[in-house]
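Every protein chain of the complex appears in place save one, which is left out.
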Amino acid sequence: MIRRWGYVGITAVLAVVVAIWAVPELGRDTVTFVTIGQTGPDGGPPLPSLSPDLLIYPGTAQILLLAVGVGLLVQIYSTAYLGHHPRYRSYALVIVLFLIAMIAVVGTTNLWVLLVGWEVMGLCSYLLIGHEWESPVARAGAAKAFLVTRIADLGLVMAIIVIGETYGTYDIVGAQVAQSEQPRHATLIGLLVLVAVVGKSAQFPLHTWLPDAMPGPTPITALIHAATMVAAGVYLAARLFQLYADSQVVLTAMAVVAAITMLMGALFAWVQTDLKRALAWSTVSQLALMLAAVAVGDPEAGTDHLLAHGVFKALLFLGCGCVMLAVGSSALSSMGGLRRRMPVTFWTMTAGFAALAGLVPTAGFFTKDSVLHAIERATDGDRGLAAGTAWVLLVVALVTTFVTAAYATRLWVLTFFGAGHGAGPHGTLGQDVREAPLAMAGPLVVLAVATFALSVGQPLHLGTGLLSTVIAVAGVAAVLVAARRGSTLAWAPRPLAAELWLDRPFSRWILALGTGASRVVVELDREVVDVYPRGGESLAATISRGLGLAQSRNVQRYATVLAVGVVMLVVIGVVVS
Amino acid sequence: MSLLYPLLLSSALFGIGLYGVLARRNAVLMLLGVELMLNAVNLNLVAFDAWFADRMHTGQVLTLFTIALAAAEIGLGLAIVLALFRAVRTVDVDEVGR
Amino acid sequence: MNATEVVFVVLSVLAAGSALLAMTSRQLVHAALWLVVTLGAVAGCFVLMTAEFIAWVQVLVYVGAVVVLVIFALMLTRQGREQGSGTTAEVTGNRWIAAVLGVVAAVGLGATTIAGFGGERIEGRRIGTAASIGDALFTDWVLPFEILSGVLLAALVGAIVLSRSGSDR
Partner (left out) sequence: MIVVALAVPFAVGVLLVLARRFVPSRVAAWAGAAAMAVTLALYALVWEGSEGVSGRVDAPWIEPLGARLQLGVTAVSWPFALMTAFIGLLCCLWLVADDTAPALVGLVLVVSASALGVFSSLDALLLFVFFELALIPMWFVIALWGTGDARRAATRFLLFTVTGSALLLVGIVIGAVRGGSLELIDIRPDAVAVVLITLGFAVKTPIVPLHTWLPDAHSAAPTVGSVLLASVFLKLGTYGLLVFVEPSDHIGVVAPYLAVTGAFGIVWSALACYAQDDLKRLIAYSSIGHMGFVVLAVATRSDVGVAAAVFGSVAHGVVTGLLFFAAGSMKDRYGTTSMTRIGRGLYARTPWLAVTFVLAAVATLGLPGLAGFWGEVLSLRAAYDVGEVLSRPVAWTGLGLALLGIALTTAYVVRAVRLLAQGEPVPSDADRDLEVREAVVMGALVAAVVVLGLAPQLLLDVVQPLSAGVLR
């Protein structure tokens, strides 16, 4: 027990240090550099180095505080949720390593440090998803997550190299300064960054790893796969936005990706029968919303929504963990009627669902409103994105708002209401279904408070605000009415339930291709490439056999050869002389 | 008498002896071939001695030596053939090697 | 062409023909006997070249000793196979190469001698009496002669050692 709280202590120290460093920056308008890298002697970029250059501005400080805050809460939560686990030490230490990596990604201005943090986050995610490595599902999910994100990360590696070659520095600020003088290679850089973002933030078409990562421990899902790491993709897109802001190609591609992903994620979230997986799809959808904000040229709105989403999605996942601990499963069919037994979880998750649905006065409403407003502003077509694209994006976003409200309500209803319909294997709620312990409920309360507190001081845009509220309320009401009429809320068309078969290339085709190719290579290595050594061998053997023929062990043959030789020598001698 | 007659006979005997050495399967007859070639040489030596007629009679003396050596050679050779025959029960040079 | 030459040519043809038969005969003993004819004819040639001593040595050593030895060897090495089938090729596979080589060697040597000694003649002097040979042998050639006797002795001992059967070695 004491050792478990020791890890909480380590995390707390980390959080306090970051807070001391970041909190004063929250209100500041100016940008603070710690140090700045310099260009190489020959005008080209210097060889890569991991300089401790740091850059803080208010958005950065917020995300840093979000990361360490959620991290601390997750550590506290884990002491109760996972305290019995024999491998608690590695679990807790990897979380600390993850937080350090996240701080590096968010705080640095050196692209290589960013990359190191970025990949270490991916590694931690891999290790934590696979924490229950006895289970094949966890192993598969971890491997898939790592593979997909790492392959996408090659985009970031190349983007960094291109940035270095283009602007002669691996420093973000330096590159931005150079870009403001003469922008170059915007499309290339932007597309490469987009690849990395799509992978890390689980956007279409690389989105399938995130739902499959759900076998990981639920606190980890809350921290890494909802609040921080997946959001880091959007953060990166926002951070490097200036470098590709001029490229309409990149912005359009980003908008298209965002539009497809947000609607798709929301629809998939609707049809899920598993609470955790539904929340995962919801994360995908919300990340797409943030990316849409970046695409329409308002990365600030994107990071704001990132912040709010980080809080309420962490809240939802942690609440989901409480529910899972109580009923022993994350399947919606085993839940229902939990609101009396688990009042704290119920009320805090209600706040979370409200934020997800975008209802006033939660932070989710305000930040989503900002995003919608940004999209709406982009429809005049002078912000880099074509007006038509922006209109489509706006419509999709509004439809998504409706679907989001609907599925949030559906999950809320199915989890907490219905007085035990389908509750437990025996039809009634078991006696062991009770409220989560304090270490788990406490963080929920903190996050729920934060869900409301973050809305303080947020801007309000009346037009889009009203519109989105109406749409969200319509979504909520439609579901409530259907539920009241006795619907099981199980409307799930087959293509949606199968998630449009988008996972098939990853789970089957690419795997089969790789396995087949590797077999072919091994065969070729053995049968074809090895031909020349074997050919050399048989050539030597043939020659030696040929020469061996002369060694017939027959005196007469030797004598014959000798005689022929003598005669030939004589003939040659005569002819020459 | 023309010097050519013994020389040409010598050439012919040498060629026939060579053929015998290279072609006969029987080891004893191979040795006979060798004797024929030696005889051809002897013929040459004597012919040149008769033609040159030096005081030391080099050709004839060498012929004598050759004959003696040939006798020694055939004696040793046949002894070897006999030993070989006792070892492998054949004097067929094609089979001895196998 | 005088009488000596006529006799020499006749002897030559006899020697060459019997040599050819000796080297091609299927019957091993016949081959040895044809060799006797050859060696005898060559001895006749020696006589015609006035080398009587050599001729007698030839007859004594070759016809008398060597051929007898060969015939003994042939009989001692009789193989069962040969008695069964006389059709076994007594010559090896490379007899054509051997024949060509023999012809080439003979023709080459003959051509060389014709080119080198075409017009030369042997005078009718008596060169090969026992007296003159003995004189040369025991004055100028005495050292090689003695060495040769050592060689003969060694060969004798060697032949005895070699031909003893494995059991009493």
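We call the chains A, B and C, going by the order they appear; numbering starts again at 1 in every chain.
In the analysis below, a contact is a pair of C-beta atoms (placed from the backbone, for glycine too) under 8 Å apart; a residue touches a chain by one contact, two chains touch by 3 or more.
Only a predicted model underlies this, so the values are computations on that prediction, with no experimental measurement involved.
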For this session: Indicate each shown chain that the hidden chain touches within the full complex.
Result: A
Exercise. Where the complex has a chain not shown, which of A:G514, A:G535, A:G548 or A:G565 is the residue touching it?
Worked result: A:G514
Problem set entry | Candidate in contact with the missing chain, chosen from A:A12, A:L26 or A:I151 | A:I151
For this session: Specify the residue from the set A:A12, A:V96 or A:V116 that touches the hidden chain.
Result: A:V116
For this session: Name, in rising order, the residues on subunit A that touch the hidden chain in the full complex.
Result: 42, 47-50, 87, 112, 115-116, 118-120, 123, 126, 130, 133-134, 139, 143, 146-147, 150-151, 154, 157-158, 161-162, 164-165, 514-515, 517-522, 525, 529-530, 532-533
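Note that only the chains that are shown with their structure count from here on.
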Exercise. If you tally the C-beta contacts for B-C and for A-C, which one comes out higher?
Worked result: B-C
Exercise. Distance-wise, how many Å sit between the C-alpha centres of subunit B and subunit C, to the nearest whole number?
Worked result: 5
Exercise. What is the distance in Å between the mean C-alpha positions of subunit A and subunit C?
Worked result: 104
Seminar exercise, completed: Touching two or more other chains in subunit C are residues 92, 94, 97-98, 101, 104-105
Problem set entry | Of all residues in subunit A, the ones touching two or more other chains | 556, 560, 563
Problem set entry | Partner subunit C, residues of subunit B touching it in the complex | 1-29, 31-33, 35-36, 39, 42-43, 46-47, 49-51, 53, 55-57, 60-61, 63-65, 67-76, 78-83, 85-87, 89-94
Exercise. Along subunit B, where are the residues that touch subunit A in the complex?
Worked result: 18, 21-23, 30, 93-94, 96-98
Seminar exercise, completed: Within their complex, subunit A touches subunit C through residues 556-557, 560, 563-564, 567, 570-571
